[in-house]
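One chain of protein is taken out of this complex; the other chains stay put.
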Amino acid sequence: MSCVAELATTRAADGPAPAQAFAAGSPRVLVAGATGFAGALAAHLLWRHPRFELVAVTGRSEVGRRLDDLYPRYRVPLQIEQLDLDAVGPLDAAVVAYPHAAAAPAVAALRDRDARVVDLSADFRLASLATYERWYGRHPQPALLAEAVYGLTELHRAAIADAGIVANPGCYPTASLLGLAPLARAGLVADVVIDAKQGISGAGRTFDETTHQSMAGENILPYKVAEHRHTPEIEEQLQLLRAAAGASDELAVLFQAHLVPLDQGELADCYVTTTRRVEDAELAELYAAAYADEPFVEVVGAPPGTRDVQETNYCRVFAKADAHSGKVVVLSAIDNLWKGTSSQAVQNLNVMFALPEAEGLA
Amino acid sequence: MSCVAELATTRAADGPAPAQAFAAGSPRVLVAGATGFAGALAAHLLWRHPRFELVAVTGRSEVGRRLDDLYPRYRVPLQIEQLDLDAVGPLDAAVVAYPHAAAAPAVAALRDRDARVVDLSADFRLASLATYERWYGRHPQPALLAEAVYGLTELHRAAIADAGIVANPGCYPTASLLGLAPLARAGLVADVVIDAKQGISGAGRTFDETTHQSMAGENILPYKVAEHRHTPEIEEQLQLLRAAAGASDELAVLFQAHLVPLDQGELADCYVTTTRRVEDAELAELYAAAYADEPFVEVVGAPPGTRDVQETNYCRVFAKADAHSGKVVVLSAIDNLWKGTSSQAVQNLNVMFALPEAEGLA
Amino acid sequence: MSCVAELATTRAADGPAPAQAFAAGSPRVLVAGATGFAGALAAHLLWRHPRFELVAVTGRSEVGRRLDDLYPRYRVPLQIEQLDLDAVGPLDAAVVAYPHAAAAPAVAALRDRDARVVDLSADFRLASLATYERWYGRHPQPALLAEAVYGLTELHRAAIADAGIVANPGCYPTASLLGLAPLARAGLVADVVIDAKQGISGAGRTFDETTHQSMAGENILPYKVAEHRHTPEIEEQLQLLRAAAGASDELAVLFQAHLVPLDQGELADCYVTTTRRVEDAELAELYAAAYADEPFVEVVGAPPGTRDVQETNYCRVFAKADAHSGKVVVLSAIDNLWKGTSSQAVQNLNVMFALPEAEGLA
Partner (left out) sequence: MSCVAELATTRAADGPAPAQAFAAGSPRVLVAGATGFAGALAAHLLWRHPRFELVAVTGRSEVGRRLDDLYPRYRVPLQIEQLDLDAVGPLDAAVVAYPHAAAAPAVAALRDRDARVVDLSADFRLASLATYERWYGRHPQPALLAEAVYGLTELHRAAIADAGIVANPGCYPTASLLGLAPLARAGLVADVVIDAKQGISGAGRTFDETTHQSMAGENILPYKVAEHRHTPEIEEQLQLLRAAAGASDELAVLFQAHLVPLDQGELADCYVTTTRRVEDAELAELYAAAYADEPFVEVVGAPPGTRDVQETNYCRVFAKADAHSGKVVVLSAIDNLWKGTSSQAVQNLNVMFALPEAEGLA
């Protein structure tokens, strides 16, 4: 893949660590933490991917069990192994699906062997170490932060292309930022409230009162009121976008999350107080321009249901001015496990290895 | 029903208090429109009510079918009849569960016979005829508006006690207003965004793409963006509350509704920009004071799931200051068909007939 | 309650240990194991029951937490305690909601204090100790078996009335036996296959792959093929019914269970090979006669959905001859947690204390 090599070269001078170009044949990829929902889906997508070779799936539990026994629908006929980088052979890339704090050491070990990493945890999403430590405690690998690129593909495609570490966004930030980016970039966001809802898969392979069908079913459950960890991630990225439009003030986002009784699906409703009056015609132009060339963002003319994008890498965005209140409402729908997590990881891998961005995702 | 006029008289002297006790025997009640979800549940609650006599259930369709055949779970063994006020005999009260515009003429006919009415439609909810006609078109019975009291029991108990027409609130206004009232009454609401979600029963006995399990299931569906009819109802009531605290400016509410895949349950998230900084301690006091004596509003210390109040007349309210954004988040959970509609109608009937407010609802 | 005393007297000669009549006032009842679904619902029903006094709820976990915190909808404002029969004061009765083997010792301790017990476990359901031990291992209290009455109210009402221990049936046997009893009693059952389905609440407050919404949802899950523990319970009771009609041969039931993605509801489809040709007219007579006086069994003319009986103590039974195959199909629908478990326990308590059988259950 000469283009990747080139990218790696041009990038070497000014960026984080040079990415490794893969040898002839398909890039060899590992999924670490394949027993959880995110890792299992990443393994599924990579297994059926025409261009990557999934060489191993590892887990911190269920070792020895086959992944297609644990997740029959995903049909990945590999045995779950313990992570052993010596045994796994040469690696071009890895998806790390560990909880925060556990991820960073695994990422470091993979980087030591020159594998490029898409990390699904929160460990490398925040550029600011101080912000990270306020929310998550001590960072296990602060030195690697400089090497990480925020993996919302649509916002950082170029940097992702030759990043050593791609910090895959949280599902809430993915939906929220794709909804807000066109307004933020235009300097129009003065204030924003985000009310997000997602299916129970968002709670992961966790067995407790939030996931038991007789408790989660027939329920709408708001959680983490005024304390959601996704806020700083959204704010930091919004700040970058707004700064490009000249804004220097800080924006305090109010974000509220909910679980609703379905499996996969997520909707972020963004209520934006704009810096000046915005009409529907301007919104239409702004969003069309922002996403005209994006393969996975669809600006739609009617409120999107999450079912419309279930099991796809698409994000559907709908923006409308509310003449009555003067605010703008932006609705952004994704599949929390796909574009919100695992298929975006594959989208990023495609970008990182200079493959067609939609390869394996259509 | 001379008793209503009398009540108005006797009551005038000292305020809410003495509602008229009904004559010997139980008040005779009719449910008009019992084939829909709201009317059927009202019939169920009145049928099992120890103090009311449900004398007839009527429908504009399904005439001749038994209600317990249409709704087996509700176990009301009455035949659905066509509405015929001559045939039904003396009536003390009626619940009218018709669509807007169809309701007003039925209410008028019932008032002509002195039956007191709880109307579940939007026809009498707005005091302002102009506002009504902006949203719904020509009002069929504008003369009756003066006789109507807004039936959010907790806000208008005294007036409900001897009203001829009680305009039962919409489910969204019920949840929203119970969440916002303490803040509004204290003059603290400068701006509010309401994001509300409810189960599919909110779409009623409607057979289409919004209710088909294979379309409504696994979906989160936002609807009526920037055009929801419940907005004026919320605004008018909020204005009354704020005016009591001296506010004279108008408040433009931004309200957004969603359907989520469950049957009964509703959550309103109210994002309030306050007129001054408010801390949790003040919120705790404010809400405790507002609802200490309310039998059906519970101020809770953790975010309420809608399942907690399913098939009850309770509203659970949770308020929290978000230090980060400076806003206040109020969550209000109800069962959209119970407190949001039919059990609140019974609560109002209890008040109207001077019965213990929780009678038949515990 | 003189009638209970009388019953106890008449029974003393020929039955298990005499039941204790309760003193003036309401019988004092304890629920042991109130943290699980069955115990919590039993506590709810007894708390709102007009004639019993729920004196304590105990748990083997969650001690100190309030039951209405664990199960908000049930609204039982009691603290979960450790089981301490010395501390709890005089008891007239108890519902024991423990797993099998753990239940028997608790039942024994309660019997030592003359409390009458409804046991929800399998420990006392089988009259045959040998059968019990084949399925469950060593019985902890074999001596108490003689004192136990099988608590399918409709089959053993008289014996339940003065039993010391009522072994509340499993939910599957409840639905199956109510469906089959009229045929069995008439000597018409030559062979039977039972295919039963129930909601996820049937798995109880268990947190694992069978209850996680993202695994249990969108799934139909058959389990325990050719090994279900409810088989002997069904067979033993069927044998009693068939023996009354002169049958002496043994009947081997094939029973198959499934979990389907709803909360509460259970349907048993019984496919009966009859001893002779049976037509619909005879079935209609047979079932009408069998259940004409039963307050909680409804013979219906159309296939019953489980939703029709959700959150009720009713069982709906539908029987139809299949002219094509010559077999009879009997469908029996209950709420697995209500008639299948906890409301049947209350029905039994009503019978045991000579209260109207539907008290607290309507």
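As written, the chain order gives the labels A, B and C, with residue 1 at the start of each chain.
Keep in mind that, in the parts below, a residue touches a chain if its C-beta (ideal position, glycine included) is under 8 Å from a C-beta of that chain, and two chains touch if they have at least 3 such contacts.
None of the values given here were measured: they were computed from a predicted structure.
K.L.:
One chain is left out of this view; which of C:Val253, C:Leu286, C:Val299 or C:Met352 touches it in the full complex?
P.N.:
C:Val253
K.L.:
Which of C:Thr35, C:Thr211 or C:Gln310 sits in contact with the chain that's absent?
P.N.:
Considering all chains, including the one not shown, the answer is C:Gln310.
K.L.:
If I consider the whole complex, including the chain that's not displayed, which of C:Ala87, C:Ala143 or C:Ile220 touches that chain?
P.N.:
C:Ile220
K.L.:
Under the stated touch rule, tell me which residues of chain B contact the chain that is not displayed.
P.N.:
Looking at chain B, the ones touching the missing chain are residues 37, 199-201, 205-209, 211-214, 216-218, 261-264.
K.L.:
Can you list, in ascending order, the chain A residues touching the missing chain?
P.N.:
48, 72-73, 75, 218, 305, 307-312, 362
K.L.:
Since one chain has been left out of the picture, which residues of chain C touch it in the full complex?
P.N.:
The list for chain C reads 193, 195, 197, 199, 215, 217-223, 225-226, 231, 252-254, 256, 258, 260-267, 269, 271, 303-307, 310, 318, 320-327, 329, 331, 333.
Keep in mind that, in the parts below, only the chains that are shown with their structure count from here on.
K.L.:
Which is it for copies chain A and chain B: same residues on both faces, with over half shared, or different residues?
P.N.:
same
K.L.:
Taking each chain's centre as the mean of its CA atoms, how far is chain A from chain C in angstrom?
P.N.:
49
K.L.:
State, to the nearest whole Å, the distance from the C-alpha centre of chain A to the C-alpha centre of chain B.
P.N.:
Centres of chain A and chain B (C-alpha means) sit 42 Å apart.
K.L.:
Got the chain A residues that touch at least 2 other chains?
P.N.:
As it turns out, chain A has residues touching two or more other chains at 199, 217-218, 261-264.
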